[in-house]
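Up next, chain A:
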Amino acid sequence: MIAYALIFAYGCFGMALLFCLYRVVFAPGLSDRVLALDTMSINVIALLTLFGIDKGTTMYFEASLLFAMVGFISTVAYAKFVLRGDIIE
Partner candidate 1 sequence: MIAEIIVSVLLVAGGFFGLVGSYGLVKLPDPMTRLHAPTKSATLGVGAVLVASLIWFPARYGVLTWHELLITLFLLLTAPVTGYFIAKAHMHMGWSRDELPCPAPGKDWATFADPDEESFVDRKRRDQQGSQPRI
Partner candidate 2 sequence: MSHLIIAPVILPAVIGPLIILWMRNDLMLQRVFSIAGTALLAGVAIYLNALAMGGDVHVYRLGNWAAPFGIVLMLDRLSALMLLLTAVLALAVQLYAVGSGWDRKGRHFHALWQFQLMGICGAFLTGDAFNLFVFFEVLLIASYGLMIHGGGGMRLRAGVQYIAYNLAGSTLFLAALGVLYSVTGTLNMADMALRVAAMPAEDTALLRTGAVLLMLVFAVKAALVPLHFWLPSTYANAPGPVAALFAIMTKVGVYGIIRFFTLVFPQDAVIEGVVADLLLPAALFTLAIGQIGILGTRHLGRLAAFAAIGSIGTLMIAVAQFNPQGTAAAVYYMIHSTLAAGALFLIMDMIGARRGDLWLRLEQVMPGNGLVAALYFIAAIAVAGMPPLSGFIGKLLVMQATRPAPGMVWIWATILITSLIAIYALARAGSIVFWKSYELGPAPVPAPPAATGPKLEPDEPIQDLGDAPANWLAVASVLLLLSGIVALTALAGPALRLAEATAAQLHNPDAYVSSVLEAQEGTK
């Protein structure tokens, strides 16, 4: 059962990644693309967790944590650049 659930979840987040990709390519403005990138990183964290469950390993936890941190920082940085130009002022 868990295997099917995993496949379903893989599929969902894989699809989700594709949607994000679509929004990166076709977007009216920068903020949409930043949003899509942020969402992408969240989806990737999910995929990593699924991978961990699938392979029965906790080896990839640090990566997930770091992805979360990095996603946050980079999103804020992009947005702040749009807002102020200088991201550290």
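Brief remarks follow.
Criterion: a residue touches a chain if its C-beta (ideal position, glycine included) is under 8 Å from a C-beta of that chain, and two chains touch if they have at least 3 such contacts; residues count from 1.
A quick word on the picks: all candidates are chains of the complex that A comes from, given by their letters.
From a predicted model like this one, the values you see are computed outputs, not experimental measurements.
The listed chains 1 or 2 are all part of this complex, yet only 1 touches chain A. Those residues of chain A lying in contact with candidate 1 across their complex are 1-2, 4-6, 8-13, 15-17, 19-20, 22-23, 28-32, 34-36, 38-39, 42-43, 45-46, 49-50, 52-53, 56, 58, 61, 64-65, 68-69, 71-72, 75-76, 78-80, 82-83.
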